[in-house]
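Apart from one protein chain that is not included, each protein chain of the complex appears where it belongs.
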Amino acid sequence: MPRNGWFSRRSRTARVMESVPDGIATKCVKCNEILFARDFERNLKVCPKCGHHHRLNARERLAITVDEGSFVAMDEGLTSLDPLGFPEYAEKFQRACANTGQTEAILTGTAAIESHPCVIGVADFSFMGGSMGSVVGERIARAMETGLERRLPVVMFTASGGARMQEGLLALMQMAKTAAAAGKLDRAGVPYIVVLTDPTTGGVYASYACLGDIILAEPGAIVGFAGRRVANQDMGTRLPDNFQTSEFQAEHGMVDRIIPRKEIRPALANLLSFFAEGNGHAI
Amino acid sequence: MPRNGWFSRRSRTARVMESVPDGIATKCVKCNEILFARDFERNLKVCPKCGHHHRLNARERLAITVDEGSFVAMDEGLTSLDPLGFPEYAEKFQRACANTGQTEAILTGTAAIESHPCVIGVADFSFMGGSMGSVVGERIARAMETGLERRLPVVMFTASGGARMQEGLLALMQMAKTAAAAGKLDRAGVPYIVVLTDPTTGGVYASYACLGDIILAEPGAIVGFAGRRVANQDMGTRLPDNFQTSEFQAEHGMVDRIIPRKEIRPALANLLSFFAEGNGHAI
Amino acid sequence: MQSNPSDIDRTITELEDIIATLKSPANRSRAIAEGIDIDRELVRLEEELQQVLAQRYASLSPWEKTVLARHKDRPYSLDYVRLIFDEFFELWGDRLANNDEAVIGGLARLNGEPVVVIGQQKGRDLKERQRRNFGSARAEGFRKALRLAKLAEKFHKPLISFIDTAGAAADLRAEEHGVSEAIARNLREVALLRTPILIAVIGEGGSGGALGMAVGDRILMLEHAIYSVISPEGCAAILWHDKSQSPEAQREKTAQAADALKLTAQNALRLGVVDEVLPEPVGGAHRDPVAMAATIKNALCSHLGELCRLSADELVDARYRRFRKLGAWAEQED
Partner (left out) sequence: MQSNPSDIDRTITELEDIIATLKSPANRSRAIAEGIDIDRELVRLEEELQQVLAQRYASLSPWEKTVLARHKDRPYSLDYVRLIFDEFFELWGDRLANNDEAVIGGLARLNGEPVVVIGQQKGRDLKERQRRNFGSARAEGFRKALRLAKLAEKFHKPLISFIDTAGAAADLRAEEHGVSEAIARNLREVALLRTPILIAVIGEGGSGGALGMAVGDRILMLEHAIYSVISPEGCAAILWHDKSQSPEAQREKTAQAADALKLTAQNALRLGVVDEVLPEPVGGAHRDPVAMAATIKNALCSHLGELCRLSADELVDARYRRFRKLGAWAEQED
């Protein structure tokens, strides 16, 4: 679709929401409301009618979260292999790179949020469903180790269907790797903050995503272990309407706060400031 | 009741079960079976018909648990005061002393179980319902501190309705005191083994009784927080038949093993031997 | 037995009614028309009210204090949290199974300094009361409190805990999820927590449920708060379990039990269980929550200032000794 209407008058770089369609309008995936693209973008892709938080890719998330120009990527040179020679993996991977302009399903680096320095990781669901293979796990572990060495708080935005099947056992082992790295942060008393975004499930939820000192979540995000379909067929019990959402996880003690997208940046700044100021006594 | 029948031919010291009635027969409090006193005693006051574990007083428990002659009492000189001037407390206390021949609702000391040395505490429900006042709490804390200093495992047989009302807040504080002492054992890696016996409820269950590294329980013992009546009136829900028993607590993850009375001594010996033998590596 | 302010406030309510009546425009006009110096009269009445209040509240019986501590207008934990701290970032959940709303907690700033706050929270209206289980925490609530306490320890922030509960929940679910274990574990872990801990008993300090969040380095208690091993009702039922008594007789017995239990702040101080009794505004905390909050805040800051000079080892040692020495006994040589 060629650029037209309002967008033609705006510079490309000013657009934070790069995945907002280039047209004048779009539709809410939840309530089907027709939304003007500009309003949608201004509202950080939250539907003004029903409040549905549409998915953001990693660059969009970074743009609305960290101080402009503060992000310095780490480990961009890490690229995936195909250790099992898994059917169609190479092709799918190439397609993901081409479609997203990313090299993997997570971006990691250092940044500042309202001037508070931190290490940040932002998963990208648009890259192979945000699945965690060797490189995703390695980037997360290195990001945490950087937080450890520099004693910088670590902030992780999660978005993933789970471990990357195509890397087999090596993908599964990234759960252990990231959890162990989170353990090092824990023992060293370096703050680790997780923000669960839509969707966070499977091996990602069951590893580094569940281990934050503070766990925030966006409203209505799908968050859970095995997926609604699996749970349903296993039990035959009626599942609650909010099953495997942020709200369900909060009810069950797993989430510290559900925070609308617009308030996440100030909330993170607040938390980083809280943890940064030592009372200087004890231990 | 004068001694007669079989008992007249047996020496007093050979009788382990001192609270077995002096008559020839007694009745199971659970199934009403008529039991010959001698069988009942031999069976450690467990009904041979229904398996009901009748309550033992502290001396009886010690006699069937520790190696003969190994028990050395501690802190027998600690005696209760009446800090609140609580109505009838002094009288009730004197009566309890006279009736039981004890000075308080717990006996503590050092002993050996199948040659394994330990610190042991045995609560006595027949002394004011085993309630925990200042002296009970103090004896427990000192017993634990002895375990700490001598690096001797601590074994506690619990039997109590909870904190001793008549000592008010000071009784409540024994929960904190005994739990803190258990914390010191925990941090020092000194084994702490609890045996829950009938009944263990209220502030005793909610403090040192719940904190063993290993928690054993006798079958069918009443074990719980607030008593069946309270829970019932609070909820109006139908309570499970085994509510607030050893079995209920085991189902809910609070008990390591339910062990019949006859097997408790060997089980304790086994555990003490397990913990005593260091592999000598790590930490 | 629901709390009933008229027990305490009959004379006071009369005075307040008179003052309100005199203040009405119609009555004012009429009084002025009749040549009465209404303003002077009002000042006199207000003074009298203050005097009556002060006298009345200085001599509350233990049972009257119980009624007041349970009073539905008495400020709850969240009221104080909002009045005392510069910011409050609430945190939910026990990270195990539930978010028990009988317990609240989060990150806050006390005069700008980061602290972690936990509290027992009753509900104001019926819906909130049910949601918060009338302030009676289950296992999940105590575990939520412990999670936040450990967060405070990990990040070297002081922990501040507000106590206000009739007791821990005693229902089936509480028992199923191990409320006893949760209380016991809190007692053990918080006793050894390597960060300063301040406790404020603001209303009802009900038995093990209160104690489960009330282990700390300094324990402050509001002038009219109560703290007891058992409720007066429970105590009366055990001591004088005569079901056939009239309601008046039962009430009388309950008041006697409150006396016998010595559940007042003044007695708790005498027994060494609390370290300081904080005076309430004339007529009780509910008549001036802002003033009450200021008093609490001052006390928190002053105690915290002292505690922050101690190392973690010193804190834990002193805390252990503090609870270790509580109790009353005589000792002969063995």
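The first chain written gets the first letter, and so on, giving A, B and C; residue counts start at 1 in each chain.
Criterion: a residue touches a chain if its C-beta (ideal position, glycine included) is under 8 Å from a C-beta of that chain, and two chains touch if they have at least 3 such contacts.
What you are looking at is a predicted structure, and each value in this text was computed from that prediction instead of being measured.
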Which chains here touch the chain that is missing from view? A, B, C
Listed residues B:Met17, B:Leu170, B:Val195 or B:Met254, member touching the removed chain: B:Met254
Who touches the missing chain here, A:Ala96, A:Leu211 or A:Ala267? A:Leu211
Where the complex has a chain not shown, which of A:His52, A:His252 or A:Arg265 is the residue touching it? A:His252
Which listed residue (A:Ile64, A:Leu81, A:Ala112 or A:Ala276) would be found touching the missing chain in the intact complex? A:Leu81
Which one touches the absent chain: A:Met17, A:Val119, A:Val155 or A:Ala179? A:Ala179
Where chain B meets the left-out chain, the residues are 186, 189, 191, 213-214, 250-257, 267, 270-271, 274-275, 277-283
Tell me where the left-out chain touches chain A, residue by residue. 73-81, 83-84, 86-88, 133-135, 137-138, 141, 163-165, 167-177, 179-184, 186-187, 202-203, 205-211, 224-227, 230-231, 234-235, 237, 239-240, 243-244, 248, 252-254
Since one chain isn't shown, list which residues of chain C touch it in the complete complex. 95-97, 139, 176-178, 181
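Assume only the chains that are shown with their structure count from here on.
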Each chain counted as touching chain A and chain B at once: C
Between chain A and chain B, what is the gap in Å from one C-alpha centre to the other? 53
Report the inter-chain centroid distance for chain B and chain C in whole angstrom, where each centroid is the mean of the CA atoms. 34
For chain C, write out the residues touching at least two other chains, lowest number first. none
